[in-house]
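All protein chains of the complex are present and in place, except for one that has been dropped.
Moving on to chain A:
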Amino acid sequence: MKQTFEQSEEKMLVTRLQKGDQTAISDIYDRYAEALYGVCLKILRNNTGMAEDAFQEAMVKIWKYAASYNPEKGRLFTWILNITRNTAIDYWRKMNKRSEIQNDISDVHVSNPRMIRNPNTDTMDVEDQLENLSSEERDVIELAYFSGLTHQQISGQLELPLGTVKTRIRRGITKLRKIYRAN
């Protein structure tokens, strides 16, 4: 029932957004800002100034291109999240254009992934279960998801066989899937 309610609520939000109702952006902010800003911070290595800029640009894009969102292709939040993630990754790439991407690995892992965590009761149970995701699995997923690296690039950066990278990502996501399905 909860899922159905969320779905209908999201549907209404999409309708408002696509009709050009700016309060829809306000609602999206209220619902998702912490998750989206957290992703920006993670991608931009806790650089708050850049994370704010990236987040702001992403929200403008979400507003501007709302009409191109197709509910048949997945949830609104997935679309929003991917726009935000791609915008932040672009920011990071532009900033690092001249420096070696080598910094990625150390930087992305220096910051504790759960350093700034919202004490959300919904995710408290998840935290324990997340221990099931090995650090190797988390590393490769983070490099893909937050640094925008492909299998091939991760393999080169971590000096791991391509097959190992693929397996770790796949296994990691399978574990995450169980964790989040259980919740």
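The rule is short, and it goes like this: contacts are C-beta pairs under 8 Å (C-beta built on N, C-alpha and C of every residue); 3 or more make two chains touch, one makes a residue touch a chain; residues count from 1.
In this text, contacts and distances are computed from a predicted model.
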item	value
From "Cytochrome C and Quinol oxidase polypeptide I", "ABC transporter permease", "2Fe-2S iron-sulfur cluster binding domain-containing protein" or "Regulator of SigK", the hidden chain's UniProt protein name	"Regulator of SigK"
Option from A:Thr15, A:Ser134 or A:Gln152 whose C-beta touches the chain left out	A:Gln152
For chain A, the residues touching the chain missing from this view	20, 22, 25-26, 29, 33-35, 37-39, 41-42, 48, 52, 55-56, 59-60, 63-68, 72-75, 77-78, 81, 85, 113-114, 116-118, 120, 123, 126, 130, 140-141, 144-145, 148-152, 154, 165-166, 169-170, 173-174, 176-177, 179-181, 183
